[in-house]
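With one protein chain held back, the other chains of the complex are shown just where they sit.
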Amino acid sequence: MEVANRLVAETRDQVDQAEAPPRRARPWQRYLEADLGLREYWYPAAHSGELAEGGTHKVKMLGEEVLLVRKNGKLYAVEDRCAHRGTRFSERPLVLSEDTITCWYHTWTFDLEDGDLRCILNEPGTALAGRTGVRAYPITEAKGLIFVYVGDAEPPPLEADVPASFLADDIVMHYAEPNVIRANWRLALENSFDPGHHFIHNWSQYVIESGFPMTFGYVAKPGEEAGEVKYVVDTTGPKGFSRCTRTTELIFSAVIPGKDGRPDTTYTAPAAVGRSHQELVDAFMAMPPIDVGIWLPSCNETVNFPSDMITYDWLVPIDENTTRSFMIGGRVCATEQEAADWRGEVGRVEWREPAVEKFLVDDNAARESMQTFYETENGWDRERLYRPDLEITMFRKFFSEHARAIQTPDKLVAPRSRRNPTRGRTR
Amino acid sequence: MEVANRLVAETRDQVDQAEAPPRRARPWQRYLEADLGLREYWYPAAHSGELAEGGTHKVKMLGEEVLLVRKNGKLYAVEDRCAHRGTRFSERPLVLSEDTITCWYHTWTFDLEDGDLRCILNEPGTALAGRTGVRAYPITEAKGLIFVYVGDAEPPPLEADVPASFLADDIVMHYAEPNVIRANWRLALENSFDPGHHFIHNWSQYVIESGFPMTFGYVAKPGEEAGEVKYVVDTTGPKGFSRCTRTTELIFSAVIPGKDGRPDTTYTAPAAVGRSHQELVDAFMAMPPIDVGIWLPSCNETVNFPSDMITYDWLVPIDENTTRSFMIGGRVCATEQEAADWRGEVGRVEWREPAVEKFLVDDNAARESMQTFYETENGWDRERLYRPDLEITMFRKFFSEHARAIQTPDKLVAPRSRRNPTRGRTR
Partner (left out) sequence: MEVANRLVAETRDQVDQAEAPPRRARPWQRYLEADLGLREYWYPAAHSGELAEGGTHKVKMLGEEVLLVRKNGKLYAVEDRCAHRGTRFSERPLVLSEDTITCWYHTWTFDLEDGDLRCILNEPGTALAGRTGVRAYPITEAKGLIFVYVGDAEPPPLEADVPASFLADDIVMHYAEPNVIRANWRLALENSFDPGHHFIHNWSQYVIESGFPMTFGYVAKPGEEAGEVKYVVDTTGPKGFSRCTRTTELIFSAVIPGKDGRPDTTYTAPAAVGRSHQELVDAFMAMPPIDVGIWLPSCNETVNFPSDMITYDWLVPIDENTTRSFMIGGRVCATEQEAADWRGEVGRVEWREPAVEKFLVDDNAARESMQTFYETENGWDRERLYRPDLEITMFRKFFSEHARAIQTPDKLVAPRSRRNPTRGRTR
């Protein structure tokens, strides 16, 4: 709360300036440099089901091309680029022993654990063995997701990089299809936590069908921003923010002032027409309180929407302009039968259809709608923020202070690290 | 005539040099910088029919993205990019009061007349109101076209920027579909006035069907260039050029000299084979005289082709490499019935089919045929002009002397001007 107060104070000035000079140093400078995401973090790379026993799966994340392998029950992740002449292993993946990958072009064969060149089939006894290689990545699996660690240091436990609720024993997951968003990961992530964005959901099919209008934004009452937002540190360090939507201002209609003496216009959310403000507030308060969190490196967590479940939306950078969204619906299940139902038809009907297909997909259009401005029109300098962006800029500042490292283009071509990581840990 | 003489004299030298050093400063330097067109001019943005009452229409012109709005009979044009975070209004245009546009993402609401931020639906009483905004453009409508003024100064009357004939009370317009040309606007415009380009129309369907050959070019007789070209100034200032094709040299066949003692080859336009030169000249002189004009900022006007009508071809820059062509056929009509017929079937049969679909569309291939050279092969430096290009270079020089301003890339990101323009004038 104290930290939140400080962040509020430090960032409010920035936001409230009506005419910020575009080149002035911002308190979230480091965030601006993170086009490719954060380094030294665990990120989801694939659903468990995308990588069968004996199979491979290629994925691009944070600008790096990675080949995932599952062999004899163990997981491996290596750079998908032969050290010899750059051919991608994934074009014809050859796992010819229990722990190697062989390049289909010139037979260079690499250790899947540490990436070292093990041997070359057409040059027995090569002097290069152990003297060159490809990158290897720590990899683990939990709750039906495969996580890869992108970094050079010894990885922390997975717990450090996922929301606390995610690894609880009694929570069961239902998965939506991974989704590719044509926007930088920061634009996608900010949208997920953005208190001012809810206006768009007045046109979401879920809202239209339920007949319950969305507030125009879960915007904190002036002066109460710090109370609204919880700054979260757990045993593994600072993790992110969480916000309860319960105490924000609820707005279902607004006045557009007339000009030059012409009358004002009142605009009311479509589903709110004909209903009193108090009636809507009462109905809203009768629903379970929705909490929204944002966690390093790039996970959004929404609790209690549309009912007793948690939605995780992991937004993993593919490259500077594209993001993969892993959406997962979790519910606490008491029995094996409940768990099986949730993974199947119940999860589909109660979570995937209402929360994802009829609601959250609409955020993708919003995320993508900012991309041109930020990608080609100098948006990070030209953006003009407003008070509800305070929570976004708090996150930017938090990020700039606490991110372990930033993924930069030079990292993509740097020589591989020789770290020998623990890997293959499976839950 | 005096000005024309001077321009002829000043530019002929330039053209006749066989080996112009490629980097030498040219008398039309300013023209070379106008990749994006001219600034401080009225341009057609859309057909009136593309913008219905209560509707919106987005258009890119001179590199700027503009949203057109018609509300309660009034016209508005604003920058199609929210001042907050760059979202395009046009993705879900929300005109929630009589004179505002609301961004569908975060509810920022802008005055359609001057672009100022009026209010924000989810932050009542925002301190930003009136302190930020988007660009607003003067807009007007005439003869079935919507015109937008791109510039920062107070706009002149529309009369200043259209051919004199266009606004006459008794002229009635028939419209062809707007056409996107994959060429810079200067290549498109030069083609329309180019005395040397008519050779291509020997393959136009109209010429083949009519059986009347095209001259290889409406090229002035040597020494008579200045007499050929009328320099036009009206009460609003210098406007452009006009040329009568009647007194040019008519060429329906030409000799290709043989080499090393081999015989000459005479090439005759397909439709001219078997007919005497005098016969063709007499037939040509019996037709109404065709006048071709070129007007600032980028309109071509052709009078009396194929019969008693005027064709306007407005070539509006979309961006550096693409141009929108608005083609309009005008005819003086004495009665309402004549006017209705011209707008309908008569205009289609007598103008759109013969003049556009069977003739002028062939110019688009010619316009696009130069684009690679000028876009990627340094064409503006490497071009080698010849005598018939004199009228083009006169225009380039005229343009460099008289264009009010040039649209440059920095204008696309400059802060909006705070001008409060007259707008909504409708004819």
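When the chains are written out, they are named A and B in that same order, and each has its own residue count from 1.
Here is the rule we use: a residue touches a chain if its C-beta (ideal position, glycine included) is under 8 Å from a C-beta of that chain, and two chains touch if they have at least 3 such contacts.
The structure displayed is predicted, hence computed values, not measured ones.
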Out of B:Gly130, B:Pro156, B:Pro178 or B:Gly196, which residue would touch the omitted chain in the full complex? B:Gly196
Across A:Arg92, A:Lys221 or A:Arg262, the one contacting the chain not displayed is A:Arg92
Touching the hidden chain in the complete assembly: which of A:Ser48, A:Thr132, A:Thr236 or A:Thr408 does that? A:Thr132
Positions on subunit B where the hidden chain makes contact: 16, 18-19, 194, 196-197, 199-200, 203, 215-217, 219, 251, 254-259, 262, 265, 267, 365-366, 369-370, 372-374, 377-379, 382-388
Absent-chain interface residues of subunit A come out as 81, 83-88, 91-92, 96-100, 102, 104-109, 111, 113, 118-124, 126-128, 131-132, 413
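Here, only the chains that are shown with their structure count from here on.
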With centres defined as the mean C-alpha position, give me the subunit A-subunit B separation in Å. 48
